[in-house]
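With one protein chain removed, the remaining protein chains of the complex are shown where they sit.
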Amino acid sequence: MRMLQAKHDIPKLLELMDQDRELFVPVRDEGGGRFARWSDLDLSVNEDIENTLMLAGEATRRPAKDQLFAETATLFRFRLEQGDFHLEEPPPGPSPRVLFGVRPCDGRGFQVIDTLLVGPHGGDTAYQQAREANLLVGVGCKTPGPDCFCTSVGGDPHSSDGLDVLLTDLGDAFLLESITEPGRDWLSGLQKHGVGFLHDAGKRDAERARVAQHEARQRVPRQVDTSRLPKILERSFNSDVWATVAPACIGCGACTFLCPTCRCFDIQDLVQGSRGARVRVWDSCMFREYTQEASGHNPRIRRAQRWRNRFYDKFHWSGDGRGNPACVGCGRCITHCPSGIDLVEMIERVTSAEGGA
Amino acid sequence: MLIGDRKQQSYEPRIVAFLCNWCAYAGADLAGTQRLSYPPNVRVIRLMCSGRVDPGFIIEAFLEGADGVIVAGCHPGECHYEHGNRLAERRMTTLQHLLGFIGIEQARVRLAWVSAAEGRKFAQLIETTVEEVRALGPFQQFPRRAP
Partner (left out) sequence: MSLPQVLDRHLRDLFGSGRVNSVLGAIPTRGPLGMAQLARTPEEVERFTLSPLACPNLLVHLTSKEARLDPTRFPLAVLARGCETRMLNQIFSEHGLRRDQVYVVGLAHCPGAIDPRRLSAQLPVLRGFPEATIEGEEVVIREESGELARLARTELVLERCRHCQNHEPLIDDYRFDLVEEADWIEPVSVDEDPGVEAIDAMIPIERWAYWRSQLERCIRCHACRDACPLCYCENCILERHTPCWVKRSVNLPENTAYQLLRVMHLVGRCTACGECERACPVDLPLGLMMRKMENLVREYYGHRSGLDPSGEHLLSIFDPRDTTATARLEQ
């Protein structure tokens, strides 16, 4: 299902979207941008909207993952009463929401997170509820960011993987395409209410979209060959190449916390008086504490080991369940690494150090 | 100490006082035996010396719902561990300014010297602190919410 939406009508469309689902949009802020509730924003004029919403291709620095896989999620609460513990009902899942303006790489990121948190054997209830409650409406990247390399890892600035609806920027209008069944239902619901500014798209519009998408693909600034990595990594575990990052990496959590596919967590009990909550918080394999064992032993004590783990997680032992790496090429870990470590450069280095042998 | 919704009107300030065992705590004791009245808003934590007060204790007190914090020890020169109070002085001064810089009113953190003989001074210290903190209203900047 395809529909066309004139760009100057975007505010109307967003108002409409906010009717039966809560709307979240990518907002520029002092910290490089994040998703925020539409109704909390004070945007009176269109200009504000254009400057504030991040729809052109620059990704929010905090990935969309934090909307579904929160930094801190309460799993359940408990209390001590007359010497007995009582469990309280887990908090209800979120009400239906729509995430508008998800970058295609972030959309693909959810597929990676799904492999861990939505399992055939259960999975993480809080995440699953959030996953079901959120309709993901992506906007293709007209101007990809400085470190984007999505096309090198099976993605595309207009990839629809993991999204329910995808928008393509046609200059003066957006083309809306439904990808999934829920996306289709939602779009037709919108059209019913959006009479007058949401139109059926024609063949010509689809053609324009294809051109725009092709052009955007050419603008992805970085390329690297990842096709040989799976094979190379099979024999690179003990390579010297990992030692090259060790003197630079400071072992912080910036790369993993900003990554749309990093999904490690820790479980903690917060207790205050006779009440408490069990929470799930983000964790990072770049932290030394992550593998600290109670005995005092730490199997990944060195930074080269921890960095290697992150690399192997992205390119070897995890994936999106569809044959692609667990890195979606968003470039955040490159742009924001305080130590200047560049994942693309590392891929090149691993490939050239080990590829020939 | 649980944090509930506390309306400004029915607000009774909660003050945590870290008192050194040898002087300030003895002073508080004296205030009691002299039957001096002072507001019942204070939770006393007795330590061996004001120099034992880690800045983290004060941050923790605010997190757990205190509206104001007092650190009191022996007068300069009278600390039973030579100069614990002088070290406390530097820590509390810098902490108070750091808190002030992020918007925590300075009157919420108080450092005072109270000798074992100064029951009245102790009662007055509590009274002024409670009044000043009452005027500021509840500490709303960063108390922990109930889990």
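Note that the chains are named A and B in the order they appear, and that numbering of residues resets to 1 at the start of each chain.
The criterion applied here is as follows: a contact is a pair of C-beta atoms (placed from the backbone, for glycine too) under 8 Å apart; a residue touches a chain by one contact, two chains touch by 3 or more.
Small disclaimer: the values here were computed from a predicted structure and weren't measured.
Among A:71, A:88, A:207 or A:225, the one in contact with the hidden chain is A:71. Residues touching the missing chain, restricted to chain A, are 29-32, 34, 61-62, 71-72, 146-147, 221-222, 244, 246-248, 250-254, 256-258, 266, 268, 270, 279, 281-282, 284, 287-289, 301-303, 334-336, 338-342, 344-345 (touch as defined at the top). In the full complex, chain B touches the hidden chain at residues 55-56, 59-60, 63, 76, 83, 86-87, 89-106, 111, 141-145.
The working rule: only the chains that are shown with their structure count from here on.
Touching chain B in their complex are the following residues of chain A: 74, 77, 270-273, 275-277, 279.
In the complex of the two chains, the chain B residues touching chain A come out as 1-2, 64, 144, 146-147.
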